[in-house]
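Of the protein chains in this complex, one is absent; all others appear in place.
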Amino acid sequence: MFVRSPHAHARIRKVDLAKAAKAPGVLAVYTGEDIAKAGINGLPCGWLITDVNGQPMKEPPYPVLAQGKARYVGDRVAVVIAETYNQAKDAAERVEVDYEVLPAVVDAAAARKQGAPAIHDIAPDNTCYVWALGDKAKVDDAFKAAAHVTKLEFVNNRLIPNAIEPRSAIGAYSRADDNYTLYVTSQNPHVERLLMTAFVLGLPEHKVRVVAPDVGGGFGSKIYLYGEDVVVTWASRQVNRPIKWTAERVESFMSDAHGRDHVTTAELALDKDGKFLAMRVHTAANLGAYLSTFASCIPTILYATLLAGQYTTPQIYCEVTAVFTNTAPVDAYRGAGRPEATYVVERLVETAAREMKIDPAEIRRRNFIKSFPYQTPVALMYDTGDYQATLDAALKLGDVAGFAKRKEEAAKRGRLRGLGYSCYIEACGIAPSNVAGALGARAGLFEAGEVRVHPTGKVTVFTGSHSHGQGHETTFAQVVASRLGIPVEDVDIVHGDTSKILFGMGTYGSRSLAVGGTAIVKAVDKVIAKGRKIAAHLMEAAEADVEFAEGVFKVSGTDKQVPFAQVALTAYVPHNYPLDKLEPGLNENAFYDPTNFTFPAGSYVCEVEVDPETGRTTIESFVAVDDFGKVINPMIVAGQVHGGLTQGIGQALLEGCRYDPETGQLVTGTMSDYCLPRAGDVPSFRLDTRETPCTHNPLGVKGCGEAGAIGAPAALINAITDAIGVREVPMPATAETVWRALASQKAA
Amino acid sequence: MYAFDYQKAKSVADAAAALAKNPDAKALAGGQSLIAAMKLRLAAPQALVDLGSIAELRGIKADGKHLVIGAMTRHSEVVFSGDVKKAIPALAHLAGEIGDRMVRNMGTLGGSIAHNDPAADYPAAVLGLGATVETNKRKVAADDFFKGIYETALEPGELVTSVSFPIPKRAGYVKFKQPASRFALVGVFVAETGSGVRVAVTGASPCVFRVPEMEKALASKFAPESVANIKLPAKGLNSDIHASPEYRAHLVTVMAKRAVQAALG
Partner (left out) sequence: MPVKVSMTVNGKPVAAEVEERTLLVSFIREHLRLTGTHVGCDTAQCGACTIHMNGNAVKACNMLAMQAEGADILTIEGVAAADGTLHPMQEAFREHHALQCGFCTPGMVMSAIDLVKRHPKPTEAVVRAELDGNFCRCTGYHNIVKAILDAAPKVAAMR
């Protein structure tokens, strides 16, 4: 049980463990001081951002248990290890912490004001970095020449991920072989192990096994190395017992990495025909109290680079100020930077269209990128896409032509009906490693796969991607089975265990199939290549004459053939085998480092009705047409879209983390106050896909996990603003928010 | 939750005696609020007296003029009761709006009104119908029962045994849910009874309350437009992250209008 700070900002004067240590069932109690004495380092940040002046970002220590100060409500101050959960919880209340409460600051703007309390000594102005992308002078010039400028100011609301399985960790130390095992709800066990051994605990990596077999949802929140994981691993040796910790939901709310939390001023310059000339964006990003594992790259590398959207905007400038506050650390949450970027672009575009009285679909058409590859002004090179096709399909599927009639009919019932679009772009599978490295990444961004063919021709695939609900076990097996021409039942997918899988970068950023799947394909192709050699030997043919299709090696132009299973058996029982030229066995591994991102894109059409008396919004129709490149398993892809859309709808309508601005207390700390979407909050979705295959991976796939969460919020807010005839409604657009917007519009 | 002593009461008398003996003991009805509060360590009774096995506290009886519901009757029993649906359909509807289906399978009428959560649904029906709360000691009129936030007329050792609802001519309940918790942001119960019209509001203030101005207007004409322009002052209404007092005041009018509409069918 972790003792957590009840204060947002406080100096820890003294921690008295005496009473807790004597409580029934208690095995050990540790504080930040014990952690420091044991030589345990703080949690590292995986991405170095260099600021506008060429200086590295401020990287304050992120101790696994607070040292000297607690910096947010829920900051880990001490840990109590006891025989049972109840004993640990009872004893935790007996840990006496003498706090000197300090003034707290929870929002980014307030944290940068003169006189704001400094959270870290090394960042007295609470600024981690000021970073920029694009040519400011050219952008400013374009604005001067513009016929029309649309300017919006908005908040991209902070979200709390809330995977339904809370985080959990079991640390176990074995004296017999001096090995540690950490069972943990992680999206990327290898990265967790690497960070924990090399940077935090200083343990030999090969003595630590991290297992994350069956994880109940992540959405980003389980990518990171958390202090709890480190503590249970380390302490399992101290007490020589396995130690289990499972977050209570209130702990999830307080201490899981949160998402989003941007304050943005965005401007779009257009010519008289509605052609985009330039975009100018200033964002303050709230990073929370400490730098979580990937926190620094989310509002920069994964945000500003997406601001071209689907459009030919020639000049874009984006400046991001990243700020420390007395709140939970903020990191990637489903979409991670890209939902924020799409919201900026699609709110601006829709608003500009309304202001210039151009049909919102038409203004998009006039500005779509139409030829590929396309180099954006914000560093990315889109390989392929057909934005016109997805938009047209969405307009048709959503029966936009019939909207006016539906609006009229709704008006008769006293309801305000609105229509909103969102055309998002996404960049998945961050790559290549050398480019990412130049941009500050401190890790590689490849993926590893291993294909083990057993003597009977059955196959076990080991992947460094991680499945926590995405169905890799199905999709990857399909890929392998169809490439090898064997039944899908003959393929097993193994993931989530560092002792079984050679290496892995895990699952995030919709990268699994495009990057992890490709690594597997490369390994499969090596298996086939070796199999061809074996088959050539068996059939006494030249290797060049052996072809492989549908699970059978054939000598072309003859009826000679051997099935895959026979080749496998020969590899393991090499009685008739070219031992002089070839090793026995049929087991191959591969690493794949992509040459570029993949660029899924799509068009969403949302129709809402607003009850003007209460301000309550209902979603009447939601249409999503996505281009994910090649689709391997349509059912799984649809499932990913449904889930993403619902999280996006959650952000737009229901979810919003709130801290008390005075005390820094987390106000939305339970499911009774933080509103997750329920079945009744969302409609049945209508989906379709268009397909422009990715040009640089063999599967032609792009990634589908985050699309819904990226595209949905703008579509919904565009629909609500259309329904009630206002320019801006903040997220979440709760009933009272919309009611107030209506009232102020009436007053105006 | 903290450790506590547990006792399963065999009868009302048994429970009352146990509660009277120990002022730090609490009665456990369905436990849907109490257990949740204890888990968060917000409530820490020294002992629990479980009323779950007391058969005499359960059941629904209708006699043409009154509907008598035992304190330990589960919400779902009220939702699906033919007697309730026939006598006071608005009450069955209200019970179906409480929490969710699983909570309704455990939660009880007695537990709800004894707890008197400011955003609970049942207090609106009890007050709106002018029901009589029967305890092991006495009968208390609804107007005298709800005293304040989480506060009722119940004395130590006193248990709700049943509630007697007079059957109205018509009644309606409409609730605007707090989206996360599903409690009432504002809920309005309207009833036209033999002795006049009653309007009870829950969720809007620290305790369920009646709106005499609306009652008067509806007594002269029982129609939605009668209340459409009656606005409550925002001052004193609940304020939290889910709604401002102004919005709650506004919702009272809207929900009242819709409750009248619902009552009219």
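As written, the chain order gives the labels A and B, with residue 1 at the start of each chain.
As a convention for this text, a residue touches a chain if its C-beta (ideal position, glycine included) is under 8 Å from a C-beta of that chain, and two chains touch if they have at least 3 such contacts.
What you are looking at is a predicted structure, and each value in this text was computed from that prediction instead of being measured.
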{"item": "Among shown chains, those touching the left-out chain", "value": "A, B"}
{"item": "Residue among B:20, B:102, B:141 or B:219 touching the omitted chain", "value": "B:102"}
{"item": "Candidates A:86, A:388 or A:695 - the one touching the absent chain", "value": "A:86"}
{"item": "Residue of A:217, A:314 or A:455 in touch with the missing chain, whole complex considered", "value": "A:217"}
{"item": "Residue among A:21, A:250 or A:726 that touches the chain left out of view", "value": "A:250"}
{"item": "Contacts of chain B with the absent chain, listed as residue ranges", "value": "1-6, 8, 28, 31-32, 35-36, 38-40, 48, 50, 52-53, 76, 80, 99-103, 105-106, 181-182"}
{"item": "Touching residues on chain A - with respect to the absent chain", "value": "86, 162-166, 214-217, 219, 248-250, 468-471, 635-636, 638-639, 641-647, 670-672, 676-680, 682, 684-685, 708"}
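The rule is short, and it goes like this: only the chains that are shown with their structure count from here on.
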{"item": "Chain A residues touching chain B - in the complex, by the definition given at the top", "value": "86, 90, 250, 613-614, 616, 654, 658, 667-668, 670-676, 681, 734-736, 739-740"}
{"item": "Residues of chain B defined as touching chain A within the complex", "value": "2-3, 40, 176, 179-181, 183, 241-244, 247, 250-251, 254"}
